[in-house]
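Removed from the display is one protein chain of the complex; every other protein chain stays in position.
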Amino acid sequence: METMSYLEAGRAALSDEMSADPDVWALGEDLGRGGVFGQYRGLAEEFGPERIMDTPISEACIMGAAVGAAMMGTRPVVEMRFSDFALCAIDELVNQAAKARYMFGGQTRVPLVVREPMGMWRSSAAQHSQSLEAWYAHIPGLVVTAPATPEDNYRLLRAAIRADDPVVHLEHKDLWPVEGALERTVTPPGAEEFGRARIARQGGDLSIITWSAMLYRCLEAAEALAAEGIQAEIIDLRTLWPWDKATVLESTARTGRCLIVHEAVAVGGFGGEIAATVQEKVFSSLKGPVRRLGAPRVPISYAPPLEDMVRVGTEQIITTAREMMHAK
Amino acid sequence: METMSYLEAGRAALSDEMSADPDVWALGEDLGRGGVFGQYRGLAEEFGPERIMDTPISEACIMGAAVGAAMMGTRPVVEMRFSDFALCAIDELVNQAAKARYMFGGQTRVPLVVREPMGMWRSSAAQHSQSLEAWYAHIPGLVVTAPATPEDNYRLLRAAIRADDPVVHLEHKDLWPVEGALERTVTPPGAEEFGRARIARQGGDLSIITWSAMLYRCLEAAEALAAEGIQAEIIDLRTLWPWDKATVLESTARTGRCLIVHEAVAVGGFGGEIAATVQEKVFSSLKGPVRRLGAPRVPISYAPPLEDMVRVGTEQIITTAREMMHAK
Amino acid sequence: MNDDTETPRRHGGNGIGPERLLHHYRVMLLIRAFEETAIRAQKNGQVPGPIHPSIGQEAVASGICGNLRRDDVLLSTHRGHGHTIAKGADPAVMLRELLGREGGNSNGKGGSMHIADFSVGMLGANGVVGANIVIAAGAANAIRLKGDERIVVCIFGDGAVNRGPFLEGLNWARIYDLPVLFVCEDNSYSSTTVTANMTGGPGPGARAGALGLPVTELDGNDVESLDRATRDIAATIRSGGGPHFMHVHTYRLAGHTAADPATYRDRAEVEARWRREPIARCAARLIEEGVNETTLAAIRRETETAMAEMYEKALAAPPPPQRRAFEDVQDIGDPRQEAF
Partner (left out) sequence: MNDDTETPRRHGGNGIGPERLLHHYRVMLLIRAFEETAIRAQKNGQVPGPIHPSIGQEAVASGICGNLRRDDVLLSTHRGHGHTIAKGADPAVMLRELLGREGGNSNGKGGSMHIADFSVGMLGANGVVGANIVIAAGAANAIRLKGDERIVVCIFGDGAVNRGPFLEGLNWARIYDLPVLFVCEDNSYSSTTVTANMTGGPGPGARAGALGLPVTELDGNDVESLDRATRDIAATIRSGGGPHFMHVHTYRLAGHTAADPATYRDRAEVEARWRREPIARCAARLIEEGVNETTLAAIRRETETAMAEMYEKALAAPPPPQRRAFEDVQDIGDPRQEAF
C-alpha cells in the first residue's frame, strides 16, 4: 500500500500499463510537458515522445486517430484536457468509436480510453466546468467511469486501458490533490472493476447514491446526519455504465429511502436513470419518493458566489435527507 | 384549415416566417435543390440563394456561423440533414449557442433553430438513425421540440424561429408523409407553444407519456387496450424542454399509473427524467411504479429484422400497459 | 488487391502491359457489375437501405487498390463498394451485406454505408463525410508504433475537403510523417451540389500542399496512369517517405444514391462523361496492346454470370437471427446482461 494523490494515481495507472504493454500509448496536447495538470509528468522521459505523444490542437483528430489506432490493435489513451473540449470530438467518439464494433459486425474492437477532466474547478466558467456523464451513459458501446478516490482512479484507469471497449474516464479536477491509499498491482485490475459500487459508509436509514467529487459532500452530510441520529448509507457508484444496480437496489430496499446526488445538471442527469430504475424495481419497499439533487439547469458562472448557486452543497444534502426522513 | 404532410408543414412554417421577417434565413447542404428530403423545395426560388443558403459540408461552420449570425440579430434556421451529423457541430451548439447569452451576462441572445431529422427510417443504420433528445434537454440554454403531427411541426417550428433562444427542433424522418389538418396563421404561434402537452387521447386507467413518432404506436396500443376495457390516456409532450409537468402530473395523479414511451435508448433517455419527476411529485397517487419503454442500449442495425429488435412496438406497449393494470 | 505481400509483377516501359491491364479490366467490370446488381436489387426491394453507386469511378478503386498488399489498410466512404472489391473483398459476401443477410460482412448490421472487410485490410466505409481521414491518420500511428511496413490508404470525396477533419488529419499525418496515402476522389459533385461552388481557392491539391504534403494530380478515369503513379507513391510511403496526397478527377455517372435521378444536371454533361468512362477506355487500350475483343467479351460474360450467381446465392441467404441485434455492442456492460 502506498499513499498517492488522485492525480498521481492516474499517472501511476498509465505508467504501469505502459510498462506492461508496448501497445499502450497516450496522446493529447502538451503531454510532453506533463499535461495541463501534471498528470503526465515524467512519462515522456520514461516512454518517449511516440508513446506520450504531443498533439496539435486538433481534438477531432486526436479522438479520430485514437479510433483508427485502436482498430489496428493498439490501446490509445486520449487526453481531452477539459471534458468540455471533447465536444469538439463528439462525432469521432459517438458516431465512430462507440459504433465501429457493432456496425462492422464484430470485425473489430475499439479499445481506447478517453480521459476527460470534468466538473467545476477554480472559477473556470461555462466552457471549462461541465459534467456530461449522462450523455455518455446514454450511448451504446461506451463504458463510463467516474472515480472518486485515488485508489479508484488507479484501478479504473488500468481496467479501462485493459478493456476492449471505448471507455470515457471522467476524472474530477477538484480531486487532483486528494490523497489516499492504494496498491500498485502487477496483474491489472480487470472487468470486475466495472459495475461494482463501493459502500463508502454504511447506514440503515437512507441510501445516498453518488459518484465523483460529490462523494465527499455526501460523506460530510452523513457525518452531520449521524449526529442527529440519521444513518445514511453512502454508495459510490464508481462507474456509470455499467452501474451497480444490485447494490443500489439492495440498499434502497433495506433503507426504503433513496437520494441521488450529482454535480451535473439535474434535468436529464444520470440521477434520473437511477431514480427511474429504483422506483421501478423496489417500489413497494419505498417509504417515500426517490429524490435527486443536481445542479439547476443553468450554465456555470465565473464568479464564485454564482458558481456556488449551482453547486450541490453539504447543507442541501442534509436538508433533503432530513425531509426524506420526516416525510410520510 | 388545410391538410398538409408533416414535411410540407415544416416547409410552410419556414416559408411563412421568411415572408414575414427578412431576418429569417436558412442554411445547410443542398437546400437550394430542396434539401435532402424535399423540405426546402421551392424556397430558394422564392427567397433567393442568400436566404436559402447552400453550404459546403462543414457542419461545424454551419452551426458556428448561425451562432455568429444570430448574435448579430438575424434568425438563422440551421438544417443538419440527419440529427447524427449535428455531432460534428456539438461544440458550436453546446459550448457556444447554448451558453453565449449567459456567459456574456445577457449582452446577447442566440435566436437560432437547428432542424435535426431524427430517428429510425428505412434501414439507415447506426450513423443515420439516432434519437438524442435527452442530450439536448440536459443542456442549459437549449429549448427542445419534438413534434409528432403536421400541425405541431408547423406551430412549433414557427414558434421556434420566433423564440430568442437556441431551439433544437427534432423532426422525425418517419413522419414526413403523415398528413394532418392545420391552420396557417398570420400571427406566429408564440411562447405558449412550449411546455404545453396535448392529450391525444383521454383515458382514466393509465397515462402514457410520449413524443415524436412513438405517438402513433401509443395510439394504436390504446385502441387495442380499449378493446380490452383499459382506457389509456395518451399525452404527446410536443416539447421536451420545457416539458409540461403540470399535464403529466395531473393525468398521472388521476390514473395512478404512468408509462413513458420513446424511441431513444431507454438508459439515460428522457424517460428517466420524467419517471423520476413523476414518482417524486405524485408518489402517493401511484398504484405501481412508473414504467419506461425505450430502445435497448445497442446501436441501430441495418437489417430490418435487427432494426425491429430495438424498435419499441405497439405490442410491447400493450403488454406493458396490461402488466401495469394487473400489478399490485 | 493482390495476393499476400508481393507487389505484382509488371511490364517494362511506360505502359503497364496487357496482363496487368487485363487485371484492372476484370476488377473494374466486377465493380460495375456489382453496382448494377445492387441498383437492380434495390429497385426490386431487396436492399433495404441507401446505396451510393460508384459507376464511372472504377478506375480509382482498381488503379489504387491494385497496388496495395493484403495487409495494407484502406479507409473508404459511403461510396465504398468499388474500393472494397478492389481491395480484395468477396463481392458475394458484400451482396449479402447489402441485402441485410446473415453471412454478410457484418451479418447485415452495417449495410452499404458501413461496408468493411477487415480480413483484407478494408477498415470500413463511413457514413460521416470526412471522418475516415482522421481515423486513417491514427491507423498509420499504429503502424508506426508497431514498426510495421504497412501503409494506409484513405479515399474520400471532393466534398470532404470542406470538413475540418480534412485539415486536422492531413496536418497530423505530415507532422508525424506517417505512412498514409490520401486520395481525393473528385467526381465533381457532393450530393446535389457542384462541389467547386463550395470550395474556396484552387482546390484539394492546393490545400494538401499548404499542409506540407506532396501532391499528385491525375486523371481518375485512366487506370493505367493511376496504377503507375500509385505503384511509385506507395513504394515511397512504404519506405518511410511520409504522407502523400492524390487528387484524382473522375465523374459520378449515376445519381448520388441509387434512388437519385440526378435531374439537377445536364443530360449532355452526363453523356459527355459517359464517353470518357474508364472501362471502355481500358478496353480500347487492351485492343491497342493486342488483346482481342473475343477475350474481352468472354471476360464480360464471365463477370456477369459470376455476379448473377452471387446475387442468387445472396437472395437465398437467411436474415440474421434476432440475437445478432444484441451482439458485439461491448464487453463491459454488455446489454445482454442488462434488463433495461
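Labels for the chains are A, B and C, by order of writing; each one numbers its residues from 1.
Rule of thumb we're sticking to: a residue touches a chain if its C-beta (ideal position, glycine included) is under 8 Å from a C-beta of that chain, and two chains touch if they have at least 3 such contacts.
Predicted, not measured: the structure shown is a model, and the values here were computed from it.
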(message) Given that one chain is not shown, what are the shown chains it touches?
(response) A, B, C
(request) Determine which one of C:Y25, C:F166, C:F182 or C:Y311 touches the chain that has been left out. (result) C:F166
(message) Using the touch definition from the top, which of B:G141, B:G203, B:G271 or B:G288 touches the missing chain?
(response) B:G141
(message) I need the residue numbers on subunit A that touch the omitted chain, in ascending order.
(response) 29-30, 32-33, 36, 54-60, 84-85, 88, 122-128, 266-267, 294, 296-299, 301-306, 309-310
(request) Over the whole complex, note the residues of subunit B touching the chain we left out. (result) 22-23, 25, 27, 50-51, 53, 55-56, 58, 60-61, 63-74, 76, 91-92, 95-96, 100-108, 140-143, 163-165, 167, 191, 194-195, 241-242
(request) Pick out the residues on subunit C that sit against the missing chain. (result) 162-168, 170-171, 173-175, 197-202, 206-207, 209-213
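Quick note on the criterion: only the chains that are shown with their structure count from here on.
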(message) Among all chains, whose Cα centre is located farthest from the one for subunit C?
(response) A
(request) Compute the distance, rounded to whole Å, between the mean C-alpha positions of subunit B and subunit C. (result) 37
(request) Could you tell me the distance, in whole angstrom, between the mean C-alpha positions of subunit A and subunit B? (result) 30
(message) So the centre of each chain is just the mean of its C-alpha atoms; given that, what is the distance between subunit A and subunit C in Å?
(response) 40
(request) Return the residues of subunit B touching two or more other chains; collapse runs of consecutive numbers into ranges. (result) 84-85, 88, 125-127, 267, 296-299, 301
(request) Scan subunit C for residues touching two or more other chains and write them down. (result) 106-110, 114, 126-128, 164, 324, 329, 333, 335, 338
